[in-house]
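Every protein chain of the complex appears in place save one, which is left out.
Each chain gets a letter, A and B, in the order it is written, and its residues are counted from 1.
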Amino acid sequence: MVAVAQHPNIELMTYSEVVKVTGYIGNFTATIKKKAKYVDWDLCTGCGTCWEKCPSKKIKDEFEMDMANRTAIHKLFPQAVPGKPRIDAANCTKLTSGKCGICEKLCPTKAIRFDDKDELVDVEVGAMVMATGYDLIDWQNSYGEYGYGKYPDVITSLQFERLVSAGGPTTGKIKRPSDGKEPKKVAFIKCVGSRDDSKGKSYCSRACCMYTAKHAYQVKDKIPGSEAYVFYMDVRTGGKNYEEFYQRSLNAGAKYIRGRVSKIYPRGDKLILKSEDTLLGRPMEFEADLVVLATAMVPAQNSLQLAKMIGFSVDKDGWYQEAHPKLQPVETFAAGVYLAGSCQGPKDIPDSVAQASAAAVKVCGLFSKTRMAVEPMTSEVDISKCSGCQLCVPICPYSAISMKEIQERGGHGHGPFTRQVAEVNSSLCQGCGACLPACRTAALNLKGFTDEQLVAEVDSLCL
Amino acid sequence: MKKRVGVFVCQCGTNIEANVDTEKVAEYARNLPGVVYSTTYKYMCSDPGQEMIRNAVKEQQLQQVVVASCSPRMHENTFRRAVEAGGLNGYLFEMVNIREQDSWVHHDRGEATRKAMDLVRMGVMKVLKNKPLNISTIPITKKALVVGGGIAGMQTALDIAEAGHPVILVEKEASIGGKMTQIDKTFPTMDCAA
Partner (left out) sequence: MSINEANAWQPKVIVFACNWCSYAAADLAGLNHLEYPAEVRIIRTPCSGRMDPLLVMRALNRGADGVLLSG
């Protein structure tokens, strides 16, 4: 992370979003919205006085998966890069009611800007790499049998990561969210939302088998005398050293039970899991102190809108569509737009990093040339025939047609005059020919697939 | 434009030849309007096959070329380059698909051969209407935009930056790092994620 921030060739734009992209390979213009942070990061030293003194302290900390509180002015997490805070406008009393302003008074470098506004900047780039990642499936709305999220001790794997992390809300001690007690019996349920056509997604999320093996190991490692049970459909360890890692969990004492958990309900301060052991062919009831759900990965929020706006396709589940599943795994159907990481489909870290480097090579390959050749089979306008009706302009899916004014000499008693005709930007034109049928005067033609060529083909076949 | 079409019928080993009588197709092509040269070869895409096209373009002063072989989605560029190497504009060339869309899907040799003739005739008629096209070039802005600052975005940005190109890394949160920063240790090595 620090290496990225310090690299002289990398310009970081955090708390920013791409809102508009125009242009084409080699020549994109992207409009980026730098969202209001209410802190001037050029002046801010990240000293921490503001968030220590902020009186709005009871805001759920999203980074800690709502298992801790934060202040209105806050850093995303202590090791954030850049290590500067922003004000959460919705929860800041100064910004919502005009009172407070303590951070502004205390800031030693006078960096607080309550009048900060979103800012739009345009950048010119030659290539784009999409690395928008994933979110976790909204299991609370679909998995009623696991309590719709109303049992505090049924948590997700990402919440478990925070509990087990030295930097997390419990400084790495595994504690139950309900009463802060150390759980002795932890149950893990895999494939919550993955490989579940009826309630979730049909695909496998690929990372869960391994992180659950890790979690089970961590339970055994951190809590003396503990038990870790994993309810699974299959154990998939396809990766270098993955099977060995799984075996390490087993050797540490993790117990694997093949079966789907059909219901979770509380009994006293315990959770009861109803399941089946399909290897024994027996229904079972199981008591646990903490239940961890390995929830499915889904495409990141807003990633679909982003794809539509830039103009490349997504698959049936909303993952970004690669140009070819085997031979072009990091390219999209939009030239100059590449994919890295789990925006293309569920991935673990090694695969994400490998794909990221592959995308980088594609970009560097493009950048190794100063100019690039473009396919000459594009539309062209015969301006002597164009009536300027503009019907072709909205038809073009690539916005390659615009109108221009031309001078005519006149004649028949008329003086010189100007008129509008269509013009095709051959760099934007992808040669689909959709504009041709729209042209009432046959002024448009598609090079390589002209009317004359297609008519010749039709005639030759219909002798 | 002068009409001097050369037709090259590929046998693709036996992939085409098994169901299409390529000699018969080549002979049929010879009598089509504008065709001055027609031949068959075992593997038109191979080096000797391409050389055949190059030489014929030069020696026969061909003005148009039709290659009847596999799908243009496979070898259109291969043959276009061969035509250009012979000194002709690469767009005065058409490809006719007599493998994927003929010999592989029709098992009656007579019917498949007849279809191949039809397709070659179609290719010749089309190529006579072709015009030379020129490849234009566009400039490339050597600056990349990476959308998303998680592990994948950071790695991409670093690699491109290391290669010497400027990169803009856009992240919607106030810090880079993504989901990875929430993760404790990572399998299989148990490295820390930060």
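Operating definition for what follows: a contact is a pair of C-beta atoms (placed from the backbone, for glycine too) under 8 Å apart; a residue touches a chain by one contact, two chains touch by 3 or more.
These numbers come from a predicted model, not from an experiment.
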| item | value |
| --- | --- |
| Residue in contact with the excluded chain [from B:C10, B:A26, B:A68 or B:M122] | B:M122 |
| Residue of B:V83, B:A112 or B:V146 in touch with the missing chain, whole complex considered | B:A112 |
| Those residues of subunit B which, in the complete complex, touch the missing chain | 71-74, 97, 99-102, 104-108, 111-112, 114-115, 118-119, 122 |
| Missing-partner contacts on subunit A, residue numbers | 377, 397, 431-434, 436-437, 446, 448-449, 451, 454-455, 457-459, 461-463 |
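In the analysis below, only the chains that are shown with their structure count from here on.
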| item | value |
| --- | --- |
| Chain centre separation (subunit A, subunit B; CA means) in Å | 33 |
| Parts of subunit B lying in touch with subunit A, wherever the complex brings them together | 91, 118, 121-122, 124-126, 128-131, 133-190, 194 |
| For the subunit A and subunit B complex, residues of the former touching the latter | 1, 3-5, 7-18, 24-28, 30, 32, 37, 63, 65, 75-77, 79-82, 84-86, 123-134, 158, 161-162, 164-168, 172, 210-211, 213-214, 218, 239-242, 244-245, 300, 306, 340-343, 348-349, 352-353, 355-357, 359-361, 363-364, 366-367, 369-377, 426-427, 447-448, 450, 452-454, 456-457, 459-461, 463 |
